[in-house]
Structures are given as structure tokens and as C-alpha cells.
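Mind having a look at this structure? Questions to follow.
The complex appears here without one of its protein chains, the remainder shown in place.
Letters A, B and C mark the chains in the order given here, with residues in each chain numbered from 1 onward.
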Amino acid sequence: MHTEKEKHTFEPKIIAFVCTWCTYAGADLAGTSRMQYPANVRVLKFPCTGRIDPVFILKAFQQGADGVLVSGCHPGDCHYIAGNFHARRRFAAFRKLLEFVGVDLGRLQFSWVSAAEGGKWVEMVTGLTEQVRGMGPMQEFKELALEEQWSGSIDTPELQEAYDQI
Amino acid sequence: MSRIGVFVCHCGENISRTVDVERVAAEVGKLPGVAFSTDYKYMCSDPGQGLLKKAIREERLSHVVVAACSPRMHEKTFRKAVESAGLNPFLCEMANIREHCSWVHEDRDEATVKAIEIVGMMVERVKKNRVLPTITVPVTKRSLVIGGGIAGIQAALDIADAGHEVVLVEREPSIGGHMAQLSETFPTLDCSQCIMTPKMVDVANHPRIKLYTYAEIEHVEGYIGNFQVTVRRKARSVIEEKCTGCGVCMEKCPVRKIPNTFDRDLGMRPAIYVPFPQAVPNTPVIDRENCTKFKTGKCGVCQKVCGPGAVDYEQEDRLIVEPVGAIVVATGFDLYSIEEKPKGSSIKGYGEFGHGRIPDVIDGMTFERLASASGPTGGKIMRPSDGREPKQIVFIQCVGSRAREKGISYCSKICCMYTAKHTMLYHHKVHDGQAYVFFMDARTPGKSYDEFWRRSIEEEEAVYIRGMVSRLYQKGDKIVVMGSDISVGVQVEIEADMVVLATAVQPRKGADTLAQKLGISYDKYHFYSEAHAKLRPVECATAGIYLAGACQGPKDIPDTVSQASAAAAKVMTLFARDQLEREPIVARVRETGCVGCFYCKKVCPYGAVEEKEIRDRQGNLVKVVAYVNPGVCGGCGTCQATCPSKSVELDGYTDEQIVAMIESL
Amino acid sequence: MKKKKMLLSAETMDISFVRKVEALSGTSVRRCFQCGKCSAGCPMATFMEHPPNRVVRLLQLGQWQRILAGRSIWYCASCETCSTRCPNKVHLASIMDALRKLSWDAEGPSKESYVQLANKLFLQNIRTYGRQYEMRLAAVFNVKSGQFLKDLMLGPKLITKGKLKMFHQKNKNMTEIEKIFSRIEEMRKNGEAL
Partner (left out) sequence: MTPKNALRYAYYPGCSLHASAGEYDLSTRELFKKLNIGLTEVPDWFCCGATPAHNVDELLSLSLCAKNLELAEQVEGDLAVACAACFSRLKTTQHILSESEFKRQQVEKAIDAPVPLNGNVKHLLDILARDLGLKRLGQAVTKPLSGLKVACYYGCLLTRPTDVPNLDCVEAPTIMEDVLQAVGAETVAWSHRLECCGANFTLSRPGVVVQLSHAILDSAKAAGADCIMVACPLCHGNLDIRQKEIEGVYGTHYAMPVFYITQLVGLAAGLKADKLGLDALIVNPMPLLKEKQLI
């Protein structure tokens, strides 16, 4: 059924970190099945959720993301044997940290979406978008970002010097 | 300064219908570093690729972004094109504006803005891409085939005939699979055993096929060209090398009343047995659960009567490691059971058909055993309850299949044809009997298939009734079938002597566990997923692993054999080369930064991290750092996210590249 | 009507009616693939001119007039066998409820006035008394349907067995029930409810 599209005053920016084997493929399936979901999400592809450094999530919030979705293969289905287990443990600890620094955990979602679950991908993205829309824009980290410049590379001369002395 | 070229594809109308591609090309062209941007109807076509190559040469492009479909679709295509124009292929990236944009949004404006952002993100990423050298690895020219049904047998024979060694692993004590259980096959009514058993013997006698029956895959490591597979050979309690297959042990075994699963529990077998007389290998196995010797310690008759002394009660499971370069998965199917709660399944049974409690309600495979000349009744159709010949027989199609309610919404593909075959076999054997078939649709696409189905109606006088059955119940020694004929619009009731259910085809139990060992993906029903539904139907997304037969989806015998031969051909293509190029997506350690904590070693799923000593010129040990063996590294990047000093980087997914993407948003 | 040729076009297939049925019943009409299992198990199918599967088929084609003109929907016993066994999770019992509601609202033509009359009296009874009053229900039904002698032999027996009470307890909280009825009427008038 075609529903009239609502116009919203606030369109949240959602960044999704996904693994290439399951969730990226699941999102592709949503596409080939012509399912519809909000256009708020931007997908970043990783080989595996194990590759996703929690720093990227902070970075995303700093960069103006209002919500972050991290999604990979179901436990046991990892293409790289066990990368998603490491990711799961890492993010379990990381959530606590985020909560401690005052990020509303409603803005961050972890999930498993397999290559066969196009529908689940649509649900996840739609759900998170609506949820974050209700929460309003994320302000805290944007202000921080102005003060701090994080290059992503640690090849600063100071560090290099420190290493050379080891 | 980079000179990036951006190529936006219309994909016919697939992208341009919702995304304003000209606007995308124009907007992206304004980004710093972008030297050239254009759009084209079909980028992946020959002229499209030509356009790309020409631009690289004429515009002296340093990097390329193709905004088109999913990289899973055409990344290889475009990287090849880039390479032929003289650029390193890893300086080309794809922006997915079809699956992730034009196909999932309706609002043209929104979709266009999103597409611009996606392409912009990839532009920022590609700036940080580095030249990556291709890595070559040797190929072990041996193949593993998992499953010894018709699919596994065909694949193993084809590969072995091409001159390569094959390890064939079968879970049951004999190869043969489901096809060995069938009576006759559609649409020719060939005797299944007659066409199957010679192939089984060929496998047993082939000099290049190493056969492990009663064995399972324990563990798989490695990657394309270089897998290490651990096989568990379960304790057979009979030494295969010594056994001559004389069968005396089976004759003398005092335990005789164990239902034979090969005969769908219609016949009995002893505790030491071969599943069926034509078994390959013809070596018995002791069923330890039912053997008196194993239960009470007393007996030992089989050991006493065995001339060659092949019976060994002490035998234990053995683990064998086999190095192989390619794997063919051919694990086949199971039939759906209408029981209340089929074990280990979320799929519901059929209460309305009595949950399988009415003895003369059987499934199609049981009917095959009844009709088989080598079956428990010698090919005579009789009721399991009292041995009488059924005079009124009802077949019900789509039991479990196309039943969203029960948890399966697919069509099992083979049931229409085998039910038509069953009505014929029944009519040939019970001349005064009448067969009825309740069906929804007859799906008979295949050479000579529809003619076969029509023959069952026009010549063999089967009565086909369009409409499903609501309920079965026992009334005296009859089974009342409550159905309806929707063509006429009235209810139909038949008092049947026997009811045969065409139950759905499901993947083998444990298919998910095996997939996890192999690192391949599967769908929600646990059928294994092919890399591309149309263009790569026999390969898994995981390189070096191929699919054959019903483990990938319901299939009949001709389709299964075709796919098995196709999988074999893929293996031969791989084995035609001595060296294999692999994606250089591997981790590298920056030794200056490494503090030698070896967290990376702990998390590496491939065991690719080694310890490397760094010495000064005098030979004094300076420090121990991590080293990633590029041949073993799988490229998951878990080490990089774990490294506390950020000293290991995954090529192609460096922090720089990812941060550049995040920052572009 | 029922043997008249179906002329199908975008105009003659009334899909808005189907949408209404789907909204009321909360189940998909298009999902039905006409396997006929509902008709096979329906205890009332022999009394209907359109068996259940055909009711859904006519609905799929937007031919609701053909359904409402007949008595099929009024002969459904609401036993839910169809919904329970449907392989496709089509809740046919709810579709039947929706069709009856739409027919009732439209004061639709129906050959089945007895069932409608019984339903009407039943609901009137609830509105007036809060509870069902079987004696009155049966008596009024017989008078209104003109079957003065129907079940004549049962009456005295039931009364002696204490099964038909001549007087019954009236609910003490009658204003509440009246409010529910009138609120629903109000909501319908304002277009807030179907």
C-alpha cells in the first residue's frame, strides 16, 4: 500500500557500520527486493565487524551523526570464523563507556543481519531512524569536534620520536 | 594532488529513474581532487568500460570512483578495466547508488542528495587508497567433496577423471544418498538402483578417489587453494582393510529387530549391518546403541564368526587432516516431518493430518521403499498397519511446501513430478486400485515433464483434484480424507486405505553447523547461498567452495547432476593454474610502533600472526614484534581494531580511509 | 447475478472495498493462492452458494456485490477452522466478520434474513439488558420471523428444567453499556471508526 510521505522537521543522520559478507549483502537484498526505507542512512563497509574500532563510532558522533548502527553476521556465521565475537565483546564494554560519558544508548544500535535478511535490515534502519528522530539532534559531540582535531593517523612527529627511542 | 575520475551509471533506468545522475556527476565534479566526472547509460557495458579507460589515459586520472550497483556485483569488472588502463586496480572504488539508494527510496530529491553523499564519501576514501601489489599463493590440486549422494558422486568422478585427487566424505556407512532409496525415476521410469549402483562402484574403484564413509567434517581452516580439512572417521568397529564383506556377522548377529532407517523403518536389520545390500563400501558397521556387546559387555558373536578378524570393539574415532585446494559441498536434503515438533526445528508439524500418528499415512520416500523391487516388501504396495494392499490411495501434494503457516514458503519443486510417478507405479502394481491426488498447481517445467504428468491422468487414470485437504482422520481401518474440489466448488470426502504425503524438501539437519565450519552463508531455511543467483550459481561467496545439489535448494536428479558437473568444472578451472592471485586485503604490522603485546595474535582467527625478533647489527635482540603471514591472513581486520598502539593496518581498510569517509559526511 | 459474465476492468474491480476489508480484518486478501483448504474443512460449506475460497477469490477480483448478494457470509459459523488451517496465514474468519459488517452497514441485500434478524435481536438485547436473555431472544425471534411454532416442543421442557428463566437479573450498571453503544455510534458518525 502506498502511504503519503510525511514531512519531518528534523531528518537525523544515521551512519551504519556493516560487514561486507552479511549485513552489506542483506542491505543489497533489500535493494534487489525493492523494499523501501528512510534515506537517512549512510553505509560504511568493513570486511568484518571485528575491524570496527570503537573510535569510529565516536568519530561518527563527532562528525554529526545522530545515530549509529553497527551490524554484522549472526553469532557463529562469521565469514572470518570469529571476528563478530570479538566485536560483540568489544562493543559490550564500549557501550558502558559511552553510557558513562553521557551518550544516550538509544542512539547506538548493534544487531545481526544476515545476507538473507533484507527485511530485517529495513526494520533496523527504519526503527533506528524513527527512534533517533524522536530523540532530536545529537549536540554533545559536535561541540567537542570543534575543539579537537583527530586525524585518524598517529604518525605525528612526537609519537614517531617516542617510538624510535624504545 | 590526486586527479580523481567519477563515473556515474544510469543502469538503464534502474538508477536514473529515482536519482538525478547528471546532477550527481555535476555536484561531485566540484569536489576537491575530482578532475573528471561524467555519467553514462551502462557503465559496465563494453562502451562504458571503454569510456572509463579512455578517460584514465586522456585525463591522466590517478583514482577512479564508479557510482553504480553494489561492489558485490561489479567491483571485479571495473578493477579489471582500471588495471587494463594501467592503473593499480585497488585505486578504483565503487559507490553503491543502486541497491543502497535508487532501489530503496522513492523520493527523487532525497535519493539524489543521498547519492551525492555516497559518491562523495567514496571520493574521500579513494584519495587515501594505496597501490596494493597482488599476492600469489600456490594451489593444492586436491579436492574435498562433502556428501556421497548423486551430487557428490558425480562431482567426485568428474574431478578424479580430470586427473586430480578427490577426498569424498560421507556421513552414512554407505554412499548413495537419497537416490539409492528411490524405486524408479521420472520422467523415464528408469530403475534408480540400476543407474546409480554402477556409479557407486566407480567411486569405490577409482584410483584417485579416497573414500571416507561414516565420517564427518570436524574442522576447516585455510583459504582457496590451501584448505586444511580435519575429517572425523567415526568408529565403525569393523576394520575396513580386513573386512571382506562376506556378511556372516550380519547373519549371526542375535539382535535382529532394529528398524532400518534406509527402508524408512519398514524393514528390520541386525545391530551389525550394511544399510542396503548394494552398499559401497560393503563393510558393515556396528550400531553401538543397539549392540548387546556395547550395552551389556556380553555377546561378541560377530567377532567370533568373523574369519578375517575384522571386528574391533575397541576402535575409536580417528581424526585425519587432509590438505585440499577446493571444496564441493553436496550435503543434499532431508524430508520435512509432520510430527508435532520436528526435532531441532522451528517449523511446525501437521496436527490436522494427525501429526504422523495414523500408521497408513506415509510420506513419499516411504512409498518409494514400498515400490522398490529391492525394498522391504519386494516391491509390493502394502499398508504398514496390516499388510493389506490399498485399493483406494490418496496422494496429497504441498505438505509443508508453500505453507507460510508452517514456516516454509518455498515450492519444493520435485513433488508434482514424483507424485505423478507414484500414481503410475501404483497403477502398474495394483491394477484394480484407484489413485487420487489433491493438488494446488501442477508445476512441471522440464523436458518431457508435463507430458509425463498428463500421462498419469490420461493413461494411468489417476484422478487429480484441485484443492487442499483440510483434515485426515482414522475411521475403522480407513482414513477419511476431507478435501474439496475448487473447480467444482464442492467438498470431497474419500475413505482411503492409504495416504501418501508429498512432504517438503528441507536442507539436511546440521547444515548450519557445517556452513559455520566452512565459513559460507545460508538462507533463512539453511539452504546454502550461491555467490550470485544467476551468474554464479555454483560458487559460494567464499572463494574455493562450490555447491552441488539440493543443499543449495530443492532439485531433481538431472538438475543435481548438472550442477555437480558444473562444480567439478569450476574446481578444474581452479586447478588449471599452479599459482593463484588473491586479493591483497591483508594486515601489515608497522614494526616501529609495535610494542609486542600480541593481543593481535590472541584475536587472530587464522593464526596468521607470528612473533618476529628484531636484532641490531651486532645481533643483539632489540625487541619482539608481531608479523602477519600474508599467505594465511584472511583479511578480517580484527587485529587492527584490537591493537592498542595502532601498529597494524589492514590494507584497503586503513584508519585513514575510514576516517576520511566518516569525515566526508 | 451469479451466472452473469464478469467484465473486468479497473472500474469494475472495486479495490477500495478490498482495502476496507483488509483494514477491518487485519489480514491480507491478496495473499490467498486459492488452495481450497478452507473450503475443504468448512462445516458450513454445504450450505453456502459460494464456498469460502470462492468468497476470497471474488474479493480478490473486487466483485463484492456477488458476495453480499448471497447468503454465504451469513452461513459462516465463526468456528475458525479455515483460519486455523490456512497454509498462508489468511485469517478468513476475520474477513467474513468484515464482510458481514460491511453488508450490515450497507443494509445489503441478503437472502439470509433469519441470521441477520437473530444477530440484530441479540445485540438489541445486550443494549437493553446488558446480558443475554435467552427466553426473550427466542420468543421475539419466533414472532418476528413468523415461525410461531418453531421449537414449540422444547419450550415447556426447558422451563421445567430451569433452563429458560421467565424473569432474569437485569444488570445494575446499565448506563455504562448504553454509553459504550452510543460512544461507538458517535465515533462512527464523526468518521473516527469504521
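Keep this in mind: contacts are C-beta pairs under 8 Å (C-beta built on N, C-alpha and C of every residue); 3 or more make two chains touch, one makes a residue touch a chain.
As the structure is a prediction and not an experimental result, all values here were calculated from the model.
Of the chains on view, those touched by the hidden chain across the whole complex are B, C. Considering the full assembly, B:Lys475 is the residue among B:Lys475, B:Lys534 or B:Arg617 that touches the omitted chain. Shown as candidates are B:Glu13, B:Glu251 or B:Glu340; the residue that touches the absent chain is B:Glu340.
When the full complex is taken into account, the listed residue touching the unshown chain is C:Met187, out of C:Leu8, C:Val143 or C:Met187. Considering the complete assembly, chain B touches the hidden chain via residues 340, 350-352, 354-355, 405, 473-475, 480.
Of the residues in chain C, those that touch the hidden partner chain are 24, 26, 43-44, 47, 75, 77-81, 83-84, 89, 91, 93, 96-98, 100-101, 104, 114-115, 117-119, 122-123, 125-126, 130-135, 137-138, 141, 145, 150-151, 154, 157-158, 161-165, 168-169, 171-173, 176-177, 179-181, 183-184, 187, 192-194.
Quick note on the criterion: only the chains that are shown with their structure count from here on.
The touch graph of the protein chains shown is a line. Chain pair with the highest count of contacting C-beta pairs: A-B.
One simple way to say how far apart two chains are is to compare their mean CA positions; for chain A and chain B this gives 31 Å.
One finds 50 Å separating the Cα centroids of chain B and chain C.
Chain A and chain C have Cα centroids lying 51 Å from one another. Across the interface of their complex, chain C is touched by residues 352, 398, 402-406, 440, 466-471, 482-486, 489-492 of chain B.
Residues 70-72, 96, 98-101, 103-107, 110-111, 113-114, 117-118, 121, 512, 515-516, 519, 521-524, 529, 541-542, 585, 592-593, 595, 603, 605-606, 623, 634-638, 640-642, 646, 650, 653, 655-656, 658-663, 665 of chain B are the ones touching chain A in the complex. If you check the complex, the residues on chain C that touch chain B are 33-42, 45-46, 50-51, 53-54, 81, 85-89.
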